[in-house]
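All protein chains but one are shown at their positions in the complex.
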Amino acid sequence: MSVRERVENVVEAPRFHAFIIGVIVVNAITLGLETVPHLLDRYGAPLHVVDRTAMAIFVVELLARLYVHRARFFRDPWNCFDLVIVGVALAPATGPFDVLRALRVLRALRLISVVPTMRRVVSALLAALPGMASIAALLALILYVSSVLATTLYRDVAPEYFGDLGSSLFTLFQVMTGEAWSDVAREVMAERPIAWIFFVAYIAVTTFTVLNLFIAVAVSAMETQVGQEDRERAADESATMAALLAEVQALRGEVRELRDESAKV
Amino acid sequence: MSVRERVENVVEAPRFHAFIIGVIVVNAITLGLETVPHLLDRYGAPLHVVDRTAMAIFVVELLARLYVHRARFFRDPWNCFDLVIVGVALAPATGPFDVLRALRVLRALRLISVVPTMRRVVSALLAALPGMASIAALLALILYVSSVLATTLYRDVAPEYFGDLGSSLFTLFQVMTGEAWSDVAREVMAERPIAWIFFVAYIAVTTFTVLNLFIAVAVSAMETQVGQEDRERAADESATMAALLAEVQALRGEVRELRDESAKV
Amino acid sequence: MSVRERVENVVEAPRFHAFIIGVIVVNAITLGLETVPHLLDRYGAPLHVVDRTAMAIFVVELLARLYVHRARFFRDPWNCFDLVIVGVALAPATGPFDVLRALRVLRALRLISVVPTMRRVVSALLAALPGMASIAALLALILYVSSVLATTLYRDVAPEYFGDLGSSLFTLFQVMTGEAWSDVAREVMAERPIAWIFFVAYIAVTTFTVLNLFIAVAVSAMETQVGQEDRERAADESATMAALLAEVQALRGEVRELRDESAKV
Partner (left out) sequence: MSVRERVENVVEAPRFHAFIIGVIVVNAITLGLETVPHLLDRYGAPLHVVDRTAMAIFVVELLARLYVHRARFFRDPWNCFDLVIVGVALAPATGPFDVLRALRVLRALRLISVVPTMRRVVSALLAALPGMASIAALLALILYVSSVLATTLYRDVAPEYFGDLGSSLFTLFQVMTGEAWSDVAREVMAERPIAWIFFVAYIAVTTFTVLNLFIAVAVSAMETQVGQEDRERAADESATMAALLAEVQALRGEVRELRDESAKV
């Protein structure tokens, strides 16, 4: 047994798998505990030790899997996901890169790639994305056009909402989710009473488009699940049909033979 | 007829059932009336008498059913539900256990276990839970990771929203329900303009996940209802198919006999 | 032709129908115009004339239909709907009955009973109600129990939200619709930090129940529409099947006759 096969046996073992899940969970908890100041003051050192140990285990695990699978490693997108998440945590976390330090908690997302049921759920969610692409593009176009329009029209009326294109994009995203849109609309309408047309039209159009986005996802989910059952049943049925047809054709052959024989007689 | 059988006859009688429903409804109303201070001042004594009488009836009813069914009693989860609810009301309700006193109103939930249609509806709702488990776990993971991240990044910017992990979990649960999220986001963005990325990404991901949670429930509900009809029809169809196949095979047998006979001739 | 038949001919004529629709629309518009003070000051008299004329036409129309259909009139729930709406407008509208005066605008709802497509839509909506009954009852029970609980626990903490049972019912209905629930929760949590359990549990349970209420409506709507198509196709299929079976059985009869004949020979 080569070294590589031995490493593979270890990496693929259910026990090793369970161990990695355990490390992720423990690490997720310690990263949560680190947000509590007085715990960090008192137990800062041991918490950091756990964190670095978990990190070291992840690096070793990834290197081992990379050694076992080599080029194939990069074909599985989940492996790339693991690599990016662990890579972020290895990046220097000082000075201007303070955000990267906060991103360490993303390591807990490795649970998704490690627990099979989670992986399946996320794969199913991602599978719904392509079907949404064109409606999402339409929504983005509506958002952009409305934002340019709102910036031009209401820049001076409500500068905190529509002061520049970025603010308008954020405000109209907020209106799209139905959040506090009446505050925005009433402030604008105080000076431009006609603005209700813009808001009502925008809400009607985006609500309807978002609804259709949701329906597209729901229909494709339903098709996948219900459709499969239907297809299986249809396959069953057509198998019975084929058997019946074969039976009838065989019978017809026999009747023909019978006729031939009785003709001979 | 043994004592146990007599008790069973009483406990299982429709009249007794209707009587228990009546006691639950009356008790629910008196517990509501007890929240009105001036009613409690004037009619406190009779209200308490009704409350204790209802309680006594529930205890006797449960003991009788326990006596009749013995060990089988605990196999029905609805019985355990009744037991817990009545048990809560029997617990000492003084001093630090004041909350338990308030929980007495949960007794009205016994309507669910006693009225068959309610029982069926709740059973149907609970049946949808396992199908939601993995998406709900994913949602919990996203909530936890985002909360740790938000606590680290925005603790000092918006302490009332992200001051500690508990606050962050509550705030991000609130954002997930779409409630006043723009207030939270705008306060954070006043100091960290780049925070819109966090909020828009969080809302997009959780909305999409929650949507899929809902779709999972809807699809399974639809499958149960529509699927059953389909399955019945499919069963009908395959029965007809089987009859037809049997008929053709019998016919083929007869033709074969005919050929054998004509061959003899 | 009797008087009754003549009246029936008039009442059932498409022209008369269109005329009534016109009167309803005109009346709806004048009732809207009456809400504008300066229009009411200047054109109050003609507006009232239009209103009373419309009213008189409705009364005559209803009496004519009552005369034509007699007892059958009350069998159609839409007729009772018309009767109640017109009756409300005939009630004295002075002093304490000022609300009744405002309710005159409900007359515009007669459009629903008069325009066939509207009538069909509303009938379809009402048809969905029975399927919702048990889940709606469950929701009402949850709302009541939670309100009693919240009144007992949070009466002193947030009197404007949970001061008495009525306020609690309204506040928890508001929380159920997801409206400004964080305002309510944060105010209560300022003094009772543990209250997050109540709010999160309440929101989770009611959202899930409301979701299932919506799904029940959606499934029944889908069944009605999709199911009908399916049933028609299934009927077609089983007709073909029956024809096929009859054909095979006839064939078998003929083969049997053939065998009998050849046996005779």
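To keep things simple, chains are lettered A, B and C as they appear, and every chain counts its residues starting from 1.
As a working rule, a contact is a pair of C-beta atoms (placed from the backbone, for glycine too) under 8 Å apart; a residue touches a chain by one contact, two chains touch by 3 or more.
Not measured: the values here are computed from a predicted model.
Enquirer: Quick one: say which of C:Leu63, C:Leu90, C:Ala190 or C:Ala243 touches the chain that got left out.
Expert: C:Ala243
Enquirer: Which residue from A:Ile21, A:Val36, A:Leu100 or A:Leu153 sits in contact with the chain not drawn here?
Expert: Result: among the candidates, A:Leu153 touches the missing chain.
Enquirer: Looking at C:Val26, C:Leu47, C:Leu106 or C:Val200, which residue reaches the missing chain?
Expert: C:Leu106
Enquirer: Considering the whole complex, not just the chains shown, which residues of subunit A touch the missing one?
Expert: Its contact residues with the unshown chain are 134-135, 137-138, 141, 144-145, 148-149, 151-153, 155, 164-165, 178, 180-183, 185, 189, 196, 200, 203, 207-209, 211-212, 215-216, 218-219, 222-223, 226-227, 230, 234, 237-238, 241, 244-245, 248-249, 251-252, 255-256, 258-259, 262-263, 265.
Enquirer: Just checking the interface: what residues of subunit C touch the absent partner chain?
Expert: 28, 31-32, 35-36, 99, 101-103, 105-106, 108-109, 111-112, 117-118, 120-122, 124-125, 128, 170, 173-174, 177-180, 214, 217-218, 221-222, 225-226, 229-230, 233, 236-237, 240-241, 243-244, 247-248, 250-251, 254-255, 257-258, 261-262, 265
Keep in mind that, in the parts below, only the chains that are shown with their structure count from here on.
Enquirer: Looking at where subunit B touches subunit C, is over half of the residue numbers used by both copies, so same, or under half, so different?
Expert: Different; most numbers are used by only one of subunit B and subunit C.
Enquirer: How many Å are there between the centre of subunit A and the centre of subunit C, using C-alpha atoms for each centre?
Expert: 39
Enquirer: Would you give the residues of subunit B that are in contact with at least 2 other chains, written as numbers and ranges?
Expert: 178, 180, 218, 222, 226, 230, 237, 241, 244, 248, 251, 255, 258, 262, 265 - these are the residues of subunit B that touch more than one other chain.
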